[in-house]
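Encoded as structure tokens, the structure appears first; notes follow it.
Here the complex is missing one protein chain, while the rest keep their positions.
Letters A and B mark the chains as written, and numbering starts fresh at 1 in each.
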Amino acid sequence: MTEVINNEKEKFMGLTHAQVFMYLLMTVISILFLFITNAYLFRMNFADWQSLPMPTLLWFNSGALVLASVGMIWAKQGAKSGSPTNIKIGLTAAGIFGTLFTLGQITAWQELNAVGYFLASNPANTFFYLITALHVMHVLGGMVAWLRVSFKVFLGSENTATEHTIGLLGIYWHYMLLVWALLFSILLTT
Amino acid sequence: MAFVIVTTIIVIGTVLWNFITPWWFTPLASNWGALDQTIIISLWVTGVAFVLVSGFILYCVVKFRYKEGHKSEYEPENTKLEVILTAITTVGVIILLAPGLIAWNDYVNLPEDAMEVEGVGQQWVWTYRFPGEDGVYGNTNGRLFSSKNTFGLDPNDPNSQDDILIRSNHLHLPIDEPVVFQLRSKDVLHDFYIPQFRAKMDLVPGQQTNLWFTPTVLGTYEVACAEYCGTGHFAMRGIITVDTMNDFQSWLTEQPTFFDTMNEGTKGQGKQIAQTLGCVACHSDNGKNGIGPTWKNSFGSQRMMTSGETVIVDAEYIKESIVNPNEKTAQGYAPVMPAYKMSDDELDAIVEYIETLSE
Partner (left out) sequence: MEQSSAYEGQPLHEPKGWWGRYVFSQDHKVIGLQYTCIALAIGLTGMFLSLLMRMQLGFPGLFESIDAGSYYQDVTMHGMIMVIYLLTALFLGGFGNYLIPLMLGSRDMAFPFVNMLSFWFYLLSVLILVASFFVESGPTGAGWTLYPPQSILEGTPGADGAGIILMLASLAVFIIAFTMGGLNYITTVLQSRTRGMTLMRMPLIIWCIFLATFLGLLAFPALLVGAIMLIFDRVLETSFFMPEIFKGGEVLDYGGGSPVLFQHLFWFFGHPEVYIIALPAFGIISELISCHARKNIFGYNMMVWALIAIAGIAFIVWAHHMYVAGMNPYLGFFFATTTLIIAIPTAIKVYNWVITLWNANIRMTVPMLYCLAFLITFLIGGLTGLFLGNVAVDVPLSDTYFVVGHFHMVMAVSPVLALYGGLYHWYPSVTGRMLDDRLGKIHFWITFIGTYLVYFPMHYIGFLGVPRRYYSNDQYDFIPQSVNDLNQFITICALIVGAAQFILLYNFVVSIYKGKKAGSNPWGACTLEWQALESPPGHGNWDVQLPVVHRWPYDYGLPGATADFVPQNVADEDIT
């Protein structure tokens, strides 16, 4: 490795690389969900649209996602106050509730399928499966990032970047919760 | 220097070409002269811009070519000049846009009391429907299509019965009579385009689109599909004949109503079925091979398959080729034919028709 010196640079609003990357990524993801909801609202005006009932399980899943976010806040506070125990508790909670959410969503699909709301039988069903699946995929992306951070925290030595990293991870998780809240309210009201 | 000479020739050639081009608008045969005029205005405005800007480039290239030791003039900004140029461009854009929007306003506002025709597209033929004596179209439903009910009309709707169906590519229209087309498609996107009428509109399955024009010159015109619609796109040709009102009326009375078509048998109707299902777009009856082999003199002939085997074109082979076309593909043709579902009577009728095309 070469020792190099990076003199003071032009920065954008005092943000770090990772912050800029994360905010941009969230913008792109927002656009993706914006288009899919747009298509949803456009398509539901057609005559063949038949809304499907929302499984009650979704409320429990939403709760799990909220608790996962709380876990991330817990970990962030732990990092701020320099308490490794709180970081670990918070991360663990976030991981457990994140997994519960994912499993819960899969169970909800199975429930719907079991009572005859098949993917292809009505556009409302198709959109429900597609939108929730896209969201779950993005939550899984957050789980991968969670794994990376957790490995560092549980196995690695003390890392100076932990607060920064956990903060960013937390933002993504809160963002996933926000996206879910918006999607769920659209699914509920239409 | 080579650049200046060649580019000057290109610029002058580009401008002169507009006056000597052998390819220009087809003779106008409808009320849409305003569209031609906007094109002419656009040609003039853009032509002037093209000559000015490219002339300026050429002048600079000659005048300010490289001299060793010379330095260019340093002038990063000139706000006044930029404002003037922006203003001139804006004026040019308004000159272009205004007549365009006025013409568009006419184009999308359908005239009241105009004659109504429905155009129905499918791969790769055009068919048409008139509302009939009562002047009201019968209801249609995409689920009601069949090889018999080729317009998907509701047989229980009293308005349906007298609808006049034109089950061929050939439509007649009266001269100087505004006509509104309601367009729909059975399968994929198409575009109803008659070059001499300038008018054009997509046909979208599952919804209706509208188009209107007034034919102003007697004659026969071609309908060309202008929205890519599959392998046979380029062969989706229709004919429109513009008649005097009398000729048109007498032609119209000869056409069958929905009631008539629902009560005709299949016997001897092979040609009609082949027409309405679009077979004729690929299989000609005149000996010319198209996307598929011609039907003329095909019955009883021997044909090489892509698999290498030879088959005799008989009733069984023809039926198999309709129901399951990609089972055997004739040599020299692509396996692009979609499978067709028909009743046995209809299959027999088509076989019978193909047989009559062989001498």
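Please note the rule applied: contacts are C-beta pairs under 8 Å (C-beta built on N, C-alpha and C of every residue); 3 or more make two chains touch, one makes a residue touch a chain.
Note that the structure is predicted; figures quoted are calculated from it, not measured.
**Student:** In the full complex, which of B:Ile12, B:Leu97 or B:Leu218 touches the chain missing from this view?
**Tutor:** B:Leu97
**Student:** Which of B:Thr7, B:Asn159, B:Thr241 or B:Thr257 touches the chain that is not shown?
**Tutor:** Looking across B:Thr7, B:Asn159, B:Thr241 or B:Thr257, the contact with the absent chain belongs to B:Thr7.
**Student:** Spell out the interface residues on chain B facing the chain that's missing from view.
**Tutor:** 2-3, 6-7, 10-11, 14, 17, 21-26, 32, 34-36, 38-39, 42, 45-46, 49-50, 53-54, 56-57, 60-61, 64-67, 70-78, 81-82, 85-86, 89-90, 93, 96-97, 99-105, 107-108, 122-123, 141-143, 145-147, 152, 186-189, 191, 193, 195-196, 198-207, 209-210, 221-222, 224-235, 237, 277, 291, 332-342
**Student:** So that we can see where the missing chain sits, which residues of chain A does it touch?
**Tutor:** 1-12, 14-18, 20-21, 24-25, 27-28, 31-32, 34-36, 39, 42-43, 46-49, 119-120, 123, 126, 130, 134, 160-161, 163-164
Simple rule for what comes next: only the chains that are shown with their structure count from here on.
**Student:** In whole angstrom, what separates the CA-based centres of chain A and chain B?
**Tutor:** Taking the average C-alpha coordinate of chain A and of chain B, the gap between them is 49 Å.
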